[in-house]
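Mind looking over this structure? Questions follow.
Omission of a single protein chain aside, the complex is shown with its protein chains in their original locations.
Chain naming follows the written order as A and B, and within any one chain the residues start at number 1.
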Amino acid sequence: MKLMKRSSDVCREADAHHAKPTVFSGLPTNRRNFLKNSGIVMGGGAIAAVATPSMMKKAQATAAANRSGETTVARSVCTHCSVGCGIYAEVQNGVWTGQEPAFDHPFNLGAHCAKGASVREHGHGERRLKYPMKQVGGKWTRISWEQAINEIGDQLQQVREQSGPDSVYWLGSAKHNNEQAYLFRKLAAMWGTNNVDHQARICHSTTVAGVANTWGYGAMTNSYNDIHNSKAMLIIGGNPAEAHPVSLQHLFRAKEAGAKMIVIDPRFTRTAAHADHYVRLRPGTDVAVVWGMMWHIFENGWEDKEFISQRVYGMDEIRAEVAKWTPDEVERVSGVDEETCKKAAQLMAEHKPGTFIWCMGGTQHTTGNNNTRAYCAFQLALGNMGKSGGGTNIFRGHDNVQGATDFGVLSHTLPGYYGLSEGAWKHWAGVWDLDPEWIKARFDQGSYEESKGKPVSPMHTKGIPVSRWIDGVLEEKANIAQKDNVRAMIFWGHAPNSQTRGPEMKKAMEKLDMLVVIDPYPTVTAVMHDRTDNTYLLPAATQFETYGSATASNRSLQWRDKIIDPLFESLPDHTIMYKLAKKLGIADQTFKNIQVNNDEPLIEDITREFNKGMWTIGYTGQSPERLKAHQQNWHTFNTTSLKAEGGPADGDFYGLPWPSWGTPEMKHPGTPNLYDTSKPVKEGGLTFRARFGTERDGVNLLAEGSWGKDSAIEDGYPEFTADMLKNLGWWDDLTETEKTLAEGKNWKTDLSGGIQRVAIEHGCSPFGNAKARCVVWTFPDPVPIHREPLYTSRHDLVEKYPTYEDRKSFYRLPTRYASIQAKDYSKDFPLIHTSGRLVEYEGGGDETRSNPWLAELQQNMFAEINQADANDAGIRDGQDVWVEGPEGGKMKVKAKISPSIVRGVVWTPFHFGGHFQGQDLRSKYPEGSDPYVLGEATNTVFTYGYDSVTAMQETKCSLCKIYPA
Amino acid sequence: MKPSRRICVLAVLGLLLAGCSEPPTIEIHEPGVYKGKTDPLLSRSGTPELEEQLRERLTQVQTDR
Partner (left out) sequence: MARMKFLCDAERCIECNGCVTACKNENEVPWGVNRRRVVTLKDGEPGEKSISVACMHCTDAPCSAVCPVDCFYTTDDGIVLHDKDLCIGCGYCFYACPFGAPQYPQQSAFGVRGKMDKCTFCAGGPEPDNSPEEYTKYGSNRIAQGKLPLCAEMCSTKALIAGDGDMVADIYRERMVLRGGRPQTWGWEKAYGAS
């Protein structure tokens, strides 16, 4: 008796390849009612229609038949979020037959959430894109890899000849491993464009910009494990219980030891359910609430005055802004009353060290960079920075979004945040061993922007960000600061439904000359448009089918083994990159110092190449050999400090969290907590970075009376250069070889690593010792201020808290602010619309909705609506409703009436796709590769709005109306 | 209603009521002895060796090293 449905005949008739949408008959009175009902709904033929029995038979047969024979065990890391949970994969006869918990892994100690506990399903991959395909007359046709690469390559060259290199858009991925991410950015450079970007733009770009501009680096400062040491944990705009479930293991450890947990969120989330104190705010009022808390801190003298005087610049200007946020004004703007606000501030002030955690709820706003800087100012005021148990623990999203960001799969920088200046290009040309003139010649030689009255070439101007690629296609050519519109898109591991303005995106896709998807799944990109030709789908391998390193949220690099060979005809990303480069005639330059075997570039050679260039953020010490040693010795690392106690990696921190300074031979242990002066730099200590000069308007920007342990300079100091070593009399500490390479260079550009080595020998941070700055004078709002959202529910507040003026050219494109906010939409669209995550799915969800073990748990796209709003609109629980946004996009979803959301707000998850404004697109997927669960994408409804520094999209605060369908 | 039909209804009613007065025959279910195949695991379950192994495993699951 097998665990199988017997209604196979019914379903085979109804559905040989395409799974039918399930009919939902139950009423979702509870967030999990979909599951409860599934057993019933799935009863008759419906279950079989979703997961065909033939598929189950096959999966069972493989698992059962292969559970004998020799077992090999591979060590990998889950690909579903940035926690970086370790995995033991058991392989028999080349089939992934078992998944065992990695109890000895320092991050997860064997634990997994729904996604992590189901990764073995990747080994089945029933719904994968199986071979290269091409759309011919509206039909998907199988083609060979050779044909695909040839045709795509020829068309890319054609676009290049007609419109220049900037008309091809290279959209990369946080799903690349580090080596692939680095290679991808390099490939875009070799092609000659900065039109390259990835998901970080739409998840934490405002964090990276805000945080890096405050104290030097744009990353989580401590680690999930270090939260064990926290006495208070404030989570704002984050729902880690669903987005990073394993992190809760670490939060609970602190909580059970007495730490206070505060959750600030418009929605009573699963995380809020475990909080000691919950604060509900109106979406988009983070600055008001944070300043409101700081009002109480200053009012009661709870700030850390010594820390501020030694290590912080500009707190007085913050104080002046905060003074405006009296308890009354905070309540008027955000809805948070005095008592609730004060309690949050007091809990943080009285329980130190405290950590400050934020996610997308804080970043995805037109004022995202203001939010992130306000959070930083809060932690600086309390003196929580550079301390174990403190810090800004920014939980990143994808498993390697930190790495892909660090490697500059971004339109505004080269790898390592070197930027796009002439010096940056020169540095990387040196690392790549290429003539800078050759690279320059690859770019468009025209000029479309000016800087300080002088024309700048596209090589040195920021490219179009992923959030705006549709405008790169649709905007009038004359309004774009490049030669021509974007004409060809390469979607390499990216879900289009994670981006706003769905109806316009559909138009943009249809206008493109060529659309290429490179992904393990067809993704929504394959179906949301009505193109008939010139769309290509190329099957990419997952990270379980290749190997290399990935950077977790805490900056640790983890090495993955390959578990199984690529399924079907899929190929690893770096192999596809090589094939494309070869076709485009740039392989010799791109792979000059990288060994290539049968079209597959050697991963270790790529790691070694980036080790030679990533001095800024210390990706230089993490050689493949050191990373592999860490991977083989998970059990030797302490689960709180992450430090190896004995064993081959003795003294190292797990994964050599960057910066791991100098060369691998220097054996720097990595930096577990950034800016921690209680440790010497060579043991992982650090000061704040001297990134913004040494003085401003006569005020010293360097640290005063604070320095790292064992520092030879007992005061603030600027960043290290060759000249500075000479002045200090340390030049002769360099070897002769180092001297040759270091001459005229600084800590970022000295390819010998000598300057870093000598600075650290003397207990100094290579990047200097400065104050963190609360005022970023280069940003539109130097002091973070509150500004109402573009589509605000409180138009009465616009006069006092207006948005920005429209801009003519921002990341090459005209960008609207005030002209949208000018109109009051709140009468016709009376509800605030916000979005978030579900634990079962990740990102756009193409991968996870194709995994039956996960898909079964969430079968319907829904909208959480408060009972009162539902009654007002005449809507019952479980009913089909339309959610419509002010730009005309609408979606048909299930109503879920829930007390988790307050009256006036609608919450929707963003992982669904495959339905478009009421239309089911299942028949448009290539045969057999449609995800089990489809649904409306919330971003079909989400509207215009971009952060003023990074062009991050606004997905957390718009307006909508709901009505019965 | 015609008299003949009234009689009919009464007769049916009578029959139905007669059914109600029948003595109930409730069968009490006695749990029996397992009648299935022997699980080879039973020869090992509860042995000190397996118990020790399982205890060690739980320590591993819950340990923080």
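Heads up, the rule we're going with is that contacts are C-beta pairs under 8 Å (C-beta built on N, C-alpha and C of every residue); 3 or more make two chains touch, one makes a residue touch a chain.
All values derive from a computational prediction rather than experimental measurement.
All shown chains touched by the missing chain in the whole complex, by label: A, B. Across A:E121, A:D444 or A:D930, the single residue that touches the chain missing here is A:E121. From the options A:L248, A:I318, A:L934 or A:I962, the residue with contact to the chain not on display is A:L248.
For subunit A, the residues touching the chain absent from view are 1-7, 30-32, 35-36, 38-40, 42-44, 47, 50-51, 56, 59-60, 63-65, 67-68, 99, 101, 103, 109-118, 120-121, 241-242, 245-246, 248-249, 252, 256-257, 268, 270-271, 273-274, 278, 839-840, 852-854, 856-857, 864, 898-901. Listed here are the subunit B residues that touch the chain not shown: 29, 31-42, 44-46, 50-51, 53-59, 61-62.
The definition used in the following text is that only the chains that are shown with their structure count from here on.
Subunit A makes touch with subunit B in their complex at residues 101, 103-104, 109-110, 635, 638-639. Within the complex, the subunit B residues that touch subunit A are 60-61, 63-65.
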